[in-house]
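See below for the structure under consideration.
Removed: one protein chain of the complex. Kept in place: all other protein chains.
All chains are identified by letter, namely A, B, C and D, in their written order; residue positions are counted from 1 within each chain.
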Amino acid sequence: MPAYYLEALTVFLGLVLLMVEAFGPRDSKKSVGILAVVGLILILIATFFAYGPEAKPDSAWAKWSLWNFYNFDGLARFYKGFALVCTILVVLMSLDYRSILARFTDDPESENGTGEYYALPVFACAGMMWMASAKDLAGAFVALELVTITFYILVAYLRRNVGSLEAGVKYLILGALSTGFLVYGIAWIYGATGTMNLAEIGQSLSLVTFEGNVGTHAIPSATAGLADGAVVSLDTTSLLFGIALVLIALGFKVGAVPMQAWIPDVYQGAPTPTTAFLSVGSKAAGFILLIRFLNPLLQAGSPVAPQVLSMLGLIAGATLIFGNLAAIGQSNFKRLLAYSSIAHAGFLILALAVWKPANESGLGSVQTVSFYLATYLLMTLASFFVVAQVRIQDGSEEIAALNGLSKRNPILATALTLIMAALAGVPLTAGFMGKFFVFSLAVEAKLWWGLALAVVGAAAGFYYYFKVIRAIWWEAPAASATPISLPPVTRGSLVILTLAIVVLGVWPQPILWLLN
Amino acid sequence: MASLHDYLLVSGLLFAIGLAGVVLRRNIIVMFMCLELMLSAANLTLVAFSRFNGMNGLPDYNGQMLVFFVITVAAAEVSVGLAIIVALYRARQTIHTDDLNSLKG
Amino acid sequence: MPLALFWFFAAVMLIGGLAVVSLRNPVASALSMVASFVGLAGLFIGLNAFFVGIIQILVYAGAIMVLFIFIIMLLDLKTEEKRAPKLAPALGGLGIVLAFTIQLIGVLSQTPNKSHEPLDLVAASASMAGRSEGIASKLKAGHLPDVNLIGDTLFNGYNFPLQIIGVLLLVSTIGVVVLSKRQAA
Amino acid sequence: MLALLVILPLIAFIAILAGAPARKSAVAAGLANLALGLWAAATWENSDHWSISLPVLEKPALHLAFAFTDGMSVIMVLLSVLVTLAALLSGKAPEGRETLYYGSSLLISAGAIGAFAATDLFFFYAFHELALIPTFVMIGLLGRGDRRDAAWKITLYLGFGSIILLAGLVWLANLAGTFDIPTMVRAAQEGSLSIDPATQKSIAALLIVGFGVLVSLFPFHSWAAPAYASAPAPTAMLHAGVLKKFGLYGLLRVALPILPDGMNAWLIPLLVLLVGNILWVGLVTISQKRLDLMLGNSSVMHMGYIFLAIAALASATATGQSNPLAQPAAVLLMFAHGISIAMLFGLADRIERNTGTLELSDLGGLAKSAPGLAFLFGMVAMASIGLPGLANFAGEVLVFLSAFKNYDPAAGLAPVQVAGILAIWGVVISAVYMLRAYRRVFHGPSVPSTENASDLSFADRLPVLLLAVPLLVVGIYPNLLLSLLK
Partner (left out) sequence: MPWLLLLLPLIAAAANQLYLKRNAFIASMLSVASVAATFAISLMLLGKENAVAPLNWIAIGGFEIEIGLKLDQLATGMMVVVTGVGLLVHVFSLAYMADDSAKARFFTCLSLFMFSMTGIVLASNFIMTFMFWELVGLSSYLLIGHWYQRESAADAAKKAFITNRVGDFGFMIGILMLWGITGTLNFDDMKVPAGISTGVLGAALLCVFCGAVGKSAQMPLHVWLPDAMEGPTPVSALIHAATMVAAGVYMLFRLQLSIGSDAFDNFAGDTIAIVGGITALCAALMATQQNDIKRILAYSTLSQLGYMIMAVGLLAGEAGMFHLFTHAWFKALLFLGSGAVIHACHHQQDIWQMGGLLKKMPITGFTFLIGFLALIAVPGTAGFFSKEQILEAAHHHDRLSWLFWVAATVALLTPFYMTRLFAVAFLGKQRSKDADHAHEVGPLMFLPLLILAVLGLIAGYPFIAEKLAPAYEKPAHLFHFSGLVPITSVVAVLVGLVAGLVVYLGKERDPISVPLFRDRFRIDAFYDGVLVRYLQDAFAAIVHFFDEFLISGLIVGGSARIAEGFGGLFRRVQGGNLQGYAFAFGIGVILVIYFTAF
């Protein structure tokens, strides 16, 4: 099946869901969610059988202009699968979150008005899948906006809940601001290179470097003194200006400092499944786009690579420090996860700031980021499953609501302990491997200050993740606390995710197989 | 005739004015309008580059394509954004940023 | 476009923009924005982007701004005006804008300038000859078939993003519906 | 086969989670492991079924690999299985918490054995961390006294230490291009892996601090005493007795063979710190008012001796001299200290259960009502202050000998020897605090808390004897253990 079918099918699934929502039963929208999950699983399976134009160069579709915008390689397949898995789990989470959704939408007594909540993630998923295949800044822009606008809606979905609306507005304004910078940045890159196609941008950069005078319109004075990096960097100012603006916008998506301000508030205010989706899906989409964007800029010999790398390094360092240290004092679990999501972004950007291609002995930056994101998906979604259930059954999202969880539900307590340990990066859990690879990269690149900050960050991470474990095991439950029982969907998902965390912690190879 | 720099300068100034509005104004709707200003300024930059990067005697229409997309996206964003703002106003009776502080720390 | 005309439209646009930011009444801001967009559209047209200019008027000034004004009216935002502005954030904000402007000028000073060359429609006609006879002939006649060219690029080259835009519009429609459905009693 | 040693406790752990009788399953696993461990000690040299290697990652090549590289691993594994069984037998789980209690102990044990037996740097590190989590949970959940503060402290300290250690290990593996420790060591010794001195120095600093925190090297020791004082008996036994040795084991296994110059570059700071361990912490120990805190601090203090052997080795290898005594000295003392501190914590727990207090001022004359307890405690107290005939003495004496191995009378005292002399003063200090405590607890007239205290029953004695016998046997004939090191 040609790869572009995947998104088409996803969009189609979204339309079907809207139909079912519109013409199905008014008071129960469960079927919509289940249908979404089933459909997405089918598409996920299809992902493994999709192929790009290289597979059938003779067919008519292989010559469509579509392929100027649509890239299908291993990385694209991985991130498409990633988006699908993430969406599936988010929809599953939403299914168990129905009661809250119903309470804060139209009619507190019925589920009427919650049906779209299962359909919208599917559209966002399509957007993410398109982002994974981005090949052109214009195409990437629209895909990105599809995701962003869907998220505006999903964040503000609980329109009878002030927190959700406040989060929605904050996300809206800051998101639109970043969109403005993105467009402005693309404009400048376009101005500097004459194209929005990433491959062509890369070409123009390499031409400048290797063949001197060939860069005709992009960097006219690049002919002079190519050996002298300073001269080149002077003339690339407009390009770098554009790159900086795009980095700001993408940094906003992935939650990098100093574009992180929205994350804690929006994560806290949004409905929990949305938060989970934001923190995993949106972030991963942002990262694949960042990777696609950086790829031509950081190719060997690129004149802008030093500045971009140092910028990435600065952002990584700031993000690591900010995310980890600010998380220390948090008492709200969702907010803690928000800061943790910033912190993880720091590790991921640190890996990108090294920008090492894969070689014999180890993973490259891109693989590391992808691997890290995969493990991050498991851990983060698992913790949001717990947050959602605690919210439903205890009415609170504070860490204190977890007090004495070990007595209220030992299995859940054990699972959450494992999850938190994984987030903190305890070995033999999936979370460790990612950090381990990042450390390896930093060491290999001799990025000592990066390594130092990562160490400080990871140490602080121990502190705040173990605060949750402390609450689970060491604190006495509140007098009013009742045992927490898990609905089947959540239980099943949690079991699978936790098992995956443990198994992949010992045997991480499967993720890398998927990646290649 | 105006040169590329002239266009870039005025578009950049408009962008800066928009940014100033976002940073300074505390009425969310006005902030939102200023964001539209920024997008328009970016559009102007795009069109200017498209005109001055022209090839074969024509403007480079690839640049203008993005302008259309941006306008469309902006329209969609406005519709969704205004819907959220209206919902917020219904819930809180305010669209002043200083009143949006239930989420913090 | 003559330089004088350029500066006229630019001035309209920038003053309109300044008015958006500085006027305290949201309705006045919105109307200033319409003015600003008119200036902008003029600049577009000066850049031979006639279609974009028209769209700017139709969609932005016409549709979007009307939506804004409609909402402002709906919410009756007059009471919002009375708050006293705070000085320190205002100065900080201005500082940021100033810094951004300085950076922009710095970038501009290092970007090679280009003068406004008239379009070479004959050469263009030759290059388009293989692709679209209609366009080529119009070019040969000395007209710039802007809409034709845009349509050609959009539907031939950019139909993929266009479809995504379609999905995007669908999603925003759903979103608006979801977010503004009637409240339950 | 070796993997079985790691897997058995894990199986038992899962079985307990699944509802098997906690104590029985745990003890069964412990017994089986002890048998396996003894068998391993007897046959590891002439049989290759003790090693296993499963690839888990292609790039970078990681293997879930266990093997007895040399006798040091065997001895550490032996120590682990002994202390594990004793810990499982001696503790008493609070009502309703059996699952957690025995499960955690098994996890700690599995982690420790895994770390000692792993030949892959990655799993070497990972297994140790695995064991830490249940340690933290146990202290925080089932501990006594200021359990939360203590657990929090140990969590933060060890977490931080582990991360620093990780940075060092990653750097090392990156330079070596492999995670296989024996390969690395071989390459370093053959010269095919040559790391420039400045890099060595940096890595060694990370490793010393990282491992050092785990072993409560001065001044990173503040976590140890409160944690052990608060920990439930099996946790204190397993951590202080076994798991803590991981740091020393790591320095011996990884840092010294691969980074001789780096270690030597830090010789003087290391010596200062280890003397800090012995003298500073020794004095802190003297001023303790509770038995458990005193024991906790004493275990910190004794780490200094093992560091002394490590320092002796570092100074010798880097200068091209040989010091064949240092490594056996360190291993022997690790074994002896592990057994003795586990026994001390086990018995201190008995004292608390029998008298209800561990405040030294509330105890006295316990020898009258509980002579068996007094005898065993006295024996292990004497062991820990280095009485001949018990294993610690052999270790300590070898450590001192190793410090003086390369003593050149003409050149005067080298720094190692100066540190050695200061360390010997620690022998006096440890006698002071240990005998004071013994005097306060067991001697003197009986007080209300001890008047009717019961003595050890037969079942209570079993785990203690399990530890006492090796202590005595190795003390009388250390060659038994040392022969494994050849």
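Heads up, the rule we're going with is that a residue touches a chain if its C-beta (ideal position, glycine included) is under 8 Å from a C-beta of that chain, and two chains touch if they have at least 3 such contacts.
Keep in mind that what you see is a predicted model, and the values were worked out from it rather than measured.
A.B. asks: Any idea which chains on screen the missing one touches?
C.D. replies: Those shown chains that the absent chain touches are A, B, C, D.
A.B. asks: Considering the complete complex, identify which of C:61, C:107 or C:124 is in touch with the unshown chain.
C.D. replies: Of all options in C:61, C:107 or C:124, contact with the hidden chain holds for C:107.
A.B. asks: For a quick check of understanding: of D:100, D:284, D:342 or D:453, which residue touches the chain that isn't displayed?
C.D. replies: Checking each option in D:100, D:284, D:342 or D:453, the one touching the absent chain turns out to be D:284.
A.B. asks: Which one touches the absent chain: A:288, A:326 or A:405?
C.D. replies: In the full complex, the listed residue that touches the missing chain is A:326.
A.B. asks: Touch as defined at the start, partner being the missing chain; which of A:10, A:150, A:179 or A:307 qualifies?
C.D. replies: A:307
A.B. asks: By the contact criterion defined above, which parts of chain A meet the unshown chain? Give residue numbers in ascending order.
C.D. replies: Against the left-out chain, chain A lists 169-170, 173-174, 177-178, 181, 237, 240-241, 243-245, 247-248, 251-252, 257-259, 261-262, 264-265, 307-308, 310-311, 314-315, 321-322, 325-330, 456, 460, 463.
A.B. asks: Touching residues of chain B against the unshown chain: what are they?
C.D. replies: For chain B, the residues touching the absent chain are 19, 22-23, 26, 28, 31, 97-98, 100-105.
A.B. asks: Determine and list the chain C residues touching the chain excluded from the picture.
C.D. replies: Considering the whole complex, chain C reaches the absent chain at 89, 92-93, 96-97, 99-100, 103, 106-107.
Simple rule for what comes next: only the chains that are shown with their structure count from here on.
A.B. asks: Could you see whether A-B or B-C has the larger number of C-beta contact pairs?
C.D. replies: B-C is joined by more C-beta pairs in contact.
A.B. asks: Between chain B and chain C, what's the gap in Å when you average each chain's C-alpha atoms?
C.D. replies: 8
A.B. asks: Check each residue of chain A and list the ones that touch at least two other chains.
C.D. replies: Counting only residues that touch two or more other chains, chain A contributes 138, 141-142, 145, 149, 152-153, 156, 159-160, 188, 191.
A.B. asks: Which positions in chain D touch two or more other chains at once?
C.D. replies: Residue numbers touching two or more other chains: none in chain D.
A.B. asks: Which of line, ring, star, complete and other names the graph you get from chains that touch?
C.D. replies: Shape = other; not a path, cycle, star or full graph.
A.B. asks: Taking all chains into account, which pairs touch?
C.D. replies: Applying the touch rule to all chain pairs gives A-B, A-C, A-D, B-C.
A.B. asks: In their shared complex, at which residues does chain B touch chain A?
C.D. replies: 8, 15, 18-19, 22, 28, 31-32, 35, 38-39, 41-43, 45-46, 48-50, 52-53, 60, 62-63, 65-66, 69-70, 73, 76-77, 80-81, 84-85, 87-88, 90-92, 100, 102-105
A.B. asks: Quick one: in the complex, what on chain A touches chain C?
C.D. replies: Listed in rising order, the residues are 11, 18, 65-66, 68-70, 106-108, 113, 116, 119-120, 123, 126-127, 130, 136, 138-139, 141-143, 145-146, 149-150, 152-153, 156-157, 159-160, 188, 191-192, 220-221, 234-235, 237-238, 241.
A.B. asks: Which chain A residues qualify as touching chain D in the complex?
C.D. replies: Residue positions touching the partner: 358, 360-363, 406, 410, 414, 417, 421, 424-428, 432, 435-436, 439-440, 443-444, 451, 454-455, 458-459, 462-463, 466, 469-470, 473-474, 506-509, 512.
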